[in-house]
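One protein chain is absent from this view; the other protein chains keep their places.
Chains here go by letter, A, B and C, matching the order in which they are written, and residues are numbered from 1 within each.
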Amino acid sequence: MPTKKTAPKKAKSPTAGNKKKIHLLHQMMRIRAMEEKAYELYTQEKIRGILHLYDGEEAVAVGVIENLQKDDSIVGTYREHGHALIRGVSMNSIMAEMYGKAEGCSGGRGGSMHLYDKATNFLGGSAIVANGLPMAVGVAFAYKRQKNNAIACCFFGEGAVDEGEFHESLNLASLWELPVLFVCENNLYSMGMPFELAEAETNLIKKAESYDIKGEIANGMDVMAVVKASEKAIGYVRKEQKPFFLECQTYRYRAHSMFDPERYRKKEEVREWKKKDPITTFTETLKTEGILSEEELKELQDKVADEVETSVQFAENGTEEPVEDLARYVYSD
Amino acid sequence: MPTKKTAPKKAKSPTAGNKKKIHLLHQMMRIRAMEEKAYELYTQEKIRGILHLYDGEEAVAVGVIENLQKDDSIVGTYREHGHALIRGVSMNSIMAEMYGKAEGCSGGRGGSMHLYDKATNFLGGSAIVANGLPMAVGVAFAYKRQKNNAIACCFFGEGAVDEGEFHESLNLASLWELPVLFVCENNLYSMGMPFELAEAETNLIKKAESYDIKGEIANGMDVMAVVKASEKAIGYVRKEQKPFFLECQTYRYRAHSMFDPERYRKKEEVREWKKKDPITTFTETLKTEGILSEEELKELQDKVADEVETSVQFAENGTEEPVEDLARYVYSD
Amino acid sequence: MKTTAQQTMTYRQAVRDAMREAMQKDDRVFLMGEDVGRYGGCFNVSEGMLEEFGEDRIIDTPLSESGFTGCGIGAAVEGMRPIVEIMTVNFSLLAADQIINTAAILQYMSGGQFNVPIVIRMATGRGKQLAAQHSRSMEGWYAHIPGLKILTPATVEDARGMLWPALEDPDPVLIFENSTLYNYEEAWSSNGVTVDIRSAKVRREGRDVSILTYGIGLHKSLEAAESLAEEGIEAEVVDLRVLRPLDDETILSSVVKTSRAVIVDEGWKSGGISAELSARIMEHCFYDLDCPVERVCGEEVPAPYAKHLEQATLPQPQNIVDTVNKMGGLHG
Partner (left out) sequence: MKTTAQQTMTYRQAVRDAMREAMQKDDRVFLMGEDVGRYGGCFNVSEGMLEEFGEDRIIDTPLSESGFTGCGIGAAVEGMRPIVEIMTVNFSLLAADQIINTAAILQYMSGGQFNVPIVIRMATGRGKQLAAQHSRSMEGWYAHIPGLKILTPATVEDARGMLWPALEDPDPVLIFENSTLYNYEEAWSSNGVTVDIRSAKVRREGRDVSILTYGIGLHKSLEAAESLAEEGIEAEVVDLRVLRPLDDETILSSVVKTSRAVIVDEGWKSGGISAELSARIMEHCFYDLDCPVERVCGEEVPAPYAKHLEQATLPQPQNIVDTVNKMGGLHG
């Protein structure tokens, strides 16, 4: 389209809305860059254990968390680096945690799958599929009793939908009218299991409705779409003091984990999805709309690169939790 | 209505259909009589443990099992005396089991909650709510692989619907297109928990549909209605080789178990439901339709009374499993 | 600890009063579980509490053990003080993921940021012909899990006194109430009880043999000790009270003193708490022992329904007496 051609080299003076768009792009870039580094560090054996990357899904965490308030809580999964980062956990402490250093957000005891941060109400980081949902219900239960107007935001993959804990949690949340936002990150695979081979009924909204919970589907590859949907969903949860089910349709580019030989899908499928990449497409849009100039993009990229580099240095220079403290935190006393 | 008045004292010569109706009535009467006796025996401490009675719900077991074939299997709950009896387990061996005698259908090891009988494919008798559903799915899985055209029929209460195992089982059964008939005996209470206080969504058909399973509601107080619904449901499951969800709306007159102080419901509510009693109403109908005469009813009552009396004698005369055999059946060898 | 004519209280009443007092003292406390409200509790423990505290604090749950246990965990993390009741330990198997994969380890995984101050109560034990799915004693099994604290009140005093310190404890505490004890009565003076949830207690002093037990086993052991006394054998009866962490000092010093030990546990023997006690005595008191440590435990079978069979699975006072009598050096 001509608009593209005539896209001005120089950006208009940024309005609040434009600033926000650039902010959202920056947030997605931060996740992508941090995880590309994490991937590299894993191959260098600086990071160990199981590493689950979020490449391709960044618009979901960014678009939802953007609309949360400070005193809301987040319950995530083992694929939670991005959520922690966007929530405000510093890249330094996330990287240090992946290194297993004492300066990590979980003091090196948790690792990639178990990021926790009390300061930002980031409740992890559970590596048992669907295991976080009942806890999110309980968090919302406490908030409702405490009348503090905060909500619980629970992220989980579509694979978690098949677990009994999903069923029990949605029924309780709806029955007791608890302020929980259930965010299903439907990336079409649970490890090697294709969504349609795991679900007798692939319309997840129908499932939500079977608990009398309102649900909506958002395009998880489009950050603005997620922002719009989550704004509505979070508003509803907070105002109505009822749960809401938000399905974000997305895709993970990388293997499930670093152990995954990826026999279960075709390279073309991945290529196709990459064309919808939330970062490149959004970058294009911002350029086209004349909101973002090449220079500004370059600045963002440098900023992100610096942040990543700094975090790696921080992690490298981190200290080790003393072995004498091995049993610390098994019990409080 | 005049029909009632002019109902003939003497019955018409019985057609097959009429014979069947009388048979159904007889079956319900057998359960009722057996359980009234069990109640009495419990108060006499001849029967111990937890005793869950089925009074008021007889039309469900009778109406469904009537349409099962010999090689189909039944998976039930702890409220399963009636199902076992109608399936063909002798009243003698049921009564003996409740007495804990070696002649009982589970050799005295199971008791009231764990009736089992291989000869009639009666798979119990599980006292963990919803615990039988996954097994029923597996039974159907085997039948489908063995291409033997048999189906699994699984009875459970509406309380089981809230358990994660319900969710996982229905998804698997539908996903793999397994021949399972899920019969939900909705008697409006799970112990003291009213149905509407346990379910965010009380339309259970919606739940079935959320697994892409067809469902139907039947009046569980009307044996002919259950026969009709189950005939259709069982036919569908066998022919389509897919699960079906049948909700039978019914009511239990007695306390949940003999320990239940019944604080959670009003006596009037029970009285109201008793007016819809499946046995008295069906008896009336048969009389009105001139299918059943007073004499014939008396005959049925005597027959049932005899069967119960015989079973009590059988149980009384039963022997005790020797204590030396305590560890037998922990392992096969 | 016999029932007396003077003022008495049942174990059931003690648990109820403990919950009521906790709810009165601290409005962060609530009770959640199946049939704790309208029904009054499946063992009638919470009778009247719904009327007293209302639906906001006495919460009847649907049949969803994982769901409501996890809900309690989340609420605890966010500042509430939940008492989650799981009707019996057998049903806790449906909540094992939440108890073991979350409650027991959340604090550790989070580097000390999120502790889980939840109390989970459940009935345990057998003896009422409830058959295999309703008759397990799995408190010793849960005691294998680091991160959990396991309490087994055996007396009315402990049933009354252990709940509050458990609620004040920052970590997840599982309280196992033996259902055959709910009707057990003890003389009772209404003065506020305070007990700790750290120590084992010597319930009867003796010089000849240490009987180590807990829960219902305590009562059988005390009965056995009486009979032994008539034969001139003075048994010391130690009530473990806490199965995790075990109070080694009290337990081992009793064994060192008597140089003989019998462990009494209604639970299954293999890999039960009885095994751990025997192993610790082996490691710390080997040279003090006059004879091998013996175990009097439940038969390793699923509970049968028939009364005579079920009774045969249970250790009885006479078994304890016989076991002690067979020990070396006690007669002449």
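Basically, contacts are C-beta pairs under 8 Å (C-beta built on N, C-alpha and C of every residue); 3 or more make two chains touch, one makes a residue touch a chain.
Predicted, not measured: the structure shown is a model, and the values here were computed from it.
K.L.:
Given the contact rule set out at the top, which of the displayed chains would the hidden chain touch in the full complex?
P.N.:
The omitted chain makes contact with A, B, C across the full complex.
K.L.:
Using the touch definition from the top, which of B:Tyr42, B:Tyr116 or B:Phe314 touches the missing chain?
P.N.:
Only one of B:Tyr42, B:Tyr116 or B:Phe314 touches the chain omitted from view, namely B:Tyr116.
K.L.:
Just name the one of A:Ser126, A:Asn187, A:Asn219 or A:Thr250 that touches the chain not displayed here.
P.N.:
A:Ser126
K.L.:
For the chain that's not shown, point to the residue among C:Glu186, C:Asp239, C:Glu266 or C:Glu294 touching it.
P.N.:
Missing-chain contact among the listed residues: C:Glu294.
K.L.:
Please give every residue of subunit B in contact with the chain that is not shown.
P.N.:
Residues of subunit B in touch with the missing chain: 73, 75, 104-110, 114, 116-118, 123-126, 128, 131, 133-143, 145-146, 152, 164-165, 168-169, 171-172, 175, 328-333.
K.L.:
Please output the residues of subunit C touching the missing chain, sorted low to high.
P.N.:
90, 93-94, 96-97, 100-101, 104-105, 108-109, 131-133, 140-141, 143-147, 244, 246, 268, 270-276, 278-279, 281-283, 286-287, 289, 291-295, 300-302, 304
K.L.:
Could I get the residues of subunit A that touch the absent chain, sorted low to high?
P.N.:
The list for subunit A reads 48-50, 100-101, 106, 108-114, 126-131, 159-160, 162-165, 190-194, 197-199, 259-261, 263-264, 320-321, 323, 326-327, 330.
One rule holds for everything that comes next: only the chains that are shown with their structure count from here on.
K.L.:
For which chain is the distance between its Cα centroid and the global protein Cα centroid smallest?
P.N.:
C
K.L.:
Roughly how many whole angstrom separate the Cα centroids of subunit A and subunit C?
P.N.:
Result: the chain centres lie 43 Å from each other.
K.L.:
If a residue has to touch 2 or more other chains to count, which residues of subunit B qualify?
P.N.:
If we look for residues of subunit B contacting two or more partner chains, we find 162-165, 197-199.
K.L.:
If I count partner chains per residue in subunit C, which residues reach a count of at least 2?
P.N.:
62, 64, 66-67
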